[in-house]
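A protein chain is absent from this complex, but the other protein chains hold their places.
Showing chain A:
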Amino acid sequence: MSAVLAIARRELWGYFVTPVAYVFMVIFLVLAGLLTFYTGDFYDRGLADLQPFFDMHPWLYLVLVPAVTMSMWAEERASGTLELLFSLPVTISQAVLGKFLAAWAFIGICLVLTFPIWITVNYLGDPDNGVVMAGYVGSWLMAGAFIAIGTCMSTATRSQIIAFILTAAVCFVLLLIGQPQVLDFFQDSVPPKLIGAMGQLSIARHANAIARGVLDLRDLVYFFATITAWLAASVVVLDLKRTR
């Protein structure tokens, strides 16, 4: 465990010594604010909640999370430090977990820094802060799923650009797949049971469910299963690359 924490700590620290973290944070916070107030009907809805704010998160993550994860393993491979890392008494799983936790913690920090919006809504009205909290948890879990996908793509390729595009594409599919329009499109060609399953795969659906304030076990299971599966795939890919 100390090895996992050591790696996580180094990675997280790594975000902050390069401009990556600051650029990311500024863009994230500015976009989160702008999108909420301008396109999210924050005022006009007349409701004291953060629904428009959380609705924007999947689309923000879609662009920003791949930017965080693309260098995660690709750079390690390109600079040769991968060899150093794997000659240390650390299992591949520990290394993958450490890096994942760092990126997840980083997004967590960004989410915490959106607190002025929460203060605003509390100043303007009387929101249900339990629901707001649940919204944050849902958003963070969704970010975790995106990061796990990005981790896997970063292990698969040496090129950061390819890692970025693949991550964004997979996340996009997982966001779209639950949308009614998409499901309608497949209505005639796919058995109804499969349509239901496709809907269940959707990241947005589970995140929205949590954001409504209901911490349903099924949604939690969905996120942890997604994260675990993609991280496990990352471990397999890294291990495979040692034999080829």
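In this section, contacts are C-beta pairs under 8 Å (C-beta built on N, C-alpha and C of every residue); 3 or more make two chains touch, one makes a residue touch a chain; residues count from 1.
The definition used in the following text is that contacts and distances are computed from a predicted model.
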item	value
Chain left out of the displayed complex - its UniProt protein name, from "Nucleoside ABC transporter membrane protein", "ABC-2 type transport system ATP-binding protein", "ATP synthase subunit b" or "Stage III sporulation protein AD"	"ABC-2 type transport system ATP-binding protein"
Which of A:Leu29, A:Val63, A:Val90 or A:Ala229 contacts the chain that the document leaves out	A:Val90
Residues of chain A in contact with the chain not shown	2-3, 5-7, 9-10, 13-14, 17-18, 79-84, 86-91, 239, 242-244
